[in-house]
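For reference, the structure I am asking about is given below.
With one protein chain held back, the other chains of the complex are shown just where they sit.
Labels run A, B and C following the written order; every chain starts at residue 1.
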Amino acid sequence: MTVTILYFAALRERVGVSHEQVALPPGAPTVASLVDQLRSRDARWTEAFAPGKTWRVSVNQHMADTATPIKPGDEVAFFPPVTGG
Amino acid sequence: MTVTILYFAALRERVGVSHEQVALPPGAPTVASLVDQLRSRDARWTEAFAPGKTWRVSVNQHMADTATPIKPGDEVAFFPPVTGG
Amino acid sequence: MPTVRVQQADFDTGRELETLTRGRVDVGAVASFVGLVRDANDGHAIRGMTLEHYPGMTEKALEAIVAEAHGRWDLVDTLVIHRVGALAPGERIVLVGVASAHRGEAFAACEFIMDYLKTRAPFWKREDTPEGSRWVDARASDDAAAGRWD
Partner (left out) sequence: MPTVRVQQADFDTGRELETLTRGRVDVGAVASFVGLVRDANDGHAIRGMTLEHYPGMTEKALEAIVAEAHGRWDLVDTLVIHRVGALAPGERIVLVGVASAHRGEAFAACEFIMDYLKTRAPFWKREDTPEGSRWVDARASDDAAAGRWD
């Protein structure tokens, strides 16, 4: 199964990618398992999602958390706390 | 000594006068003594300042109360609670 | 420089609010309020209203309220325009605008000025209803709103 991942703002700059397709291993993936997979890629992702780093996640454009399940075709976005207004 | 008295809104309509010059007896007049004097005039004033009627007073365009002293030439205004905005 | 105006004429909300920020780069927040004439009040149909005021004292009272707001919060500029005379349903009555660096102060000061204006500035409304005209009674809820700031 593949999902679309989007990165915004400081998190996008940290990983150097704005969007990508990622293949997930079989099972019952969640945001947590996806983040573990990304962290294992290389230093940029390890750093971006290091313990103590604050980030937010949405799944299909709704705010989510690490326990949120992910289905094939989902749009998962990672970003820093928001600062609009 | 004379003072100028102004009446506004419902109070003006009740007494039928918008402004007048009133001579005060000698002594140390206050808003309270002025109101007593007005009440004794006739039914319109007795009614307008009857116990239980709510009214506000200003002296020289600053909010005042019954204890406020009055000097010659002062501008004393009586009106209902305000309802702008 | 705070502006206070009492006038019969309508005002242009956008243009008036512009004066709070024109040429400035230190304003991060403008909170504003516009009060309008509704066609009903307390279950009565309203055909229009007439606003009476106390020329001279009204301006002084509004200036005192604005000065009090500037003492309580760190504000850049403030604007109060209040109309008098005959007004039809849908017409604007009052505009309060507050410019500040931050939104919390702008919101608080704007609501404070409206609450104090409602209870301390000498304006009186007479409503025209199908049954005739009547002076509007002061509301306990307005006194309660003003009392929040004591």
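The working rule: contacts are C-beta pairs under 8 Å (C-beta built on N, C-alpha and C of every residue); 3 or more make two chains touch, one makes a residue touch a chain.
All figures in this text were calculated on a predicted structure; none of them were measured in a lab.
Put simply, the missing chain touches A, C once the whole complex is considered. In the full complex, subunit C makes contact with the omitted chain through residues 12-15, 17-18, 21, 23-40, 89-90, 101, 103-104, 106-107, 110-111, 114, 141, 145. In the full complex, subunit A makes contact with the omitted chain through residues 6, 8-10, 13, 54, 58, 61-63, 77, 79-85.
Methods note: only the chains that are shown with their structure count from here on.
Ranked by number of C-beta pairs in contact, the top chain pair is B-C. Separation between the centroids of subunit A and subunit B, computed from CA atoms only, is 73 Å. If each chain is reduced to the centroid of its CA atoms, subunit A and subunit C end up 49 Å from each other.
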